[in-house]
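To start, I am sharing the structure in question, which I have written as structure tokens.
Here we show just some of the chains, and they stay where they sit in the whole.
A and B are the chain letters, set down in written order, and residue numbers restart from 1 in every chain.
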Amino acid sequence: MPSTHIHRIRVRYCETDRMGLAHHGSYVAWLEEARTEWMRTLGRTYLKMEDDGELLVVADMHIRYLKPATFDDVLQVELRAVERSKVAITIGYELTREPCGTRIASATTKLACVGKDGRIRRLPRELA
Amino acid sequence: MPSTHIHRIRVRYCETDRMGLAHHGSYVAWLEEARTEWMRTLGRTYLKMEDDGELLVVADMHIRYLKPATFDDVLQVELRAVERSKVAITIGYELTREPCGTRIASATTKLACVGKDGRIRRLPRELA
């Protein structure tokens, strides 16, 4: 498993709020998109994992907002696995603004693997 | 079937954008919430309809934006059935700001009924 993955997103207009900045809830979608693309590079898409009955549910999410992002910004999301058990993986994220490299946010999400029946099961082999 | 239904929503902060106003995409959720509450008054919730295999998919949506709405506004959504066939219903919506009554938007959504297999089927009896 590659130790890190880098994904880029561009802030959408609808992701801003009346403060003129990206809304703090918009980051959730960016983290999700970044880990979806990371999984694609690991040999099986997350779509396929779900079809195979290996669902990843978010058990914990922590985001620290350092500097604001705004409309049309290009953000780099660098992610890495920071902790693993048999049934869960915690992914860490660092968000920086391109091209200047300003740190925008850091985050972690803990994902637990469950079957279609909702029961905890082992992590997909690509993440284990 | 009652001829009209009135529902109220309050504009959320996250529903605004950097222009300082409610984002045009936010209205979609308000229309959906209004028709969900309307169906509740008809005797079977939309949740129950889905469990019963009667899914309503949006086939057409048209929104005319008349005046801006903004954070914390209370909007009245008045809806009525404006057209029906055996398999589809078109709902019309008028959005006004409270308490002044300023017209904010008008909209229509055409909902087609499908089964869990995705095939067109007759509208639920509550809507027919």
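Everything that follows uses one rule, which is that a contact is a pair of C-beta atoms (placed from the backbone, for glycine too) under 8 Å apart; a residue touches a chain by one contact, two chains touch by 3 or more.
Please read all numbers here as calculations on a predicted model, not as lab measurements.
Participant: Given 2 chains in view, how many copies does the entire assembly contain?
Facilitator: Result for the total copy count in the complex: 4.
We adopt the following convention: only the chains that are shown with their structure count from here on.
Participant: Going by the contact rule at the top, pick out the subunit B residues touching subunit A in the complex.
Facilitator: Listed in rising order, the residues are 13-14, 16-21, 23, 25, 70-71.
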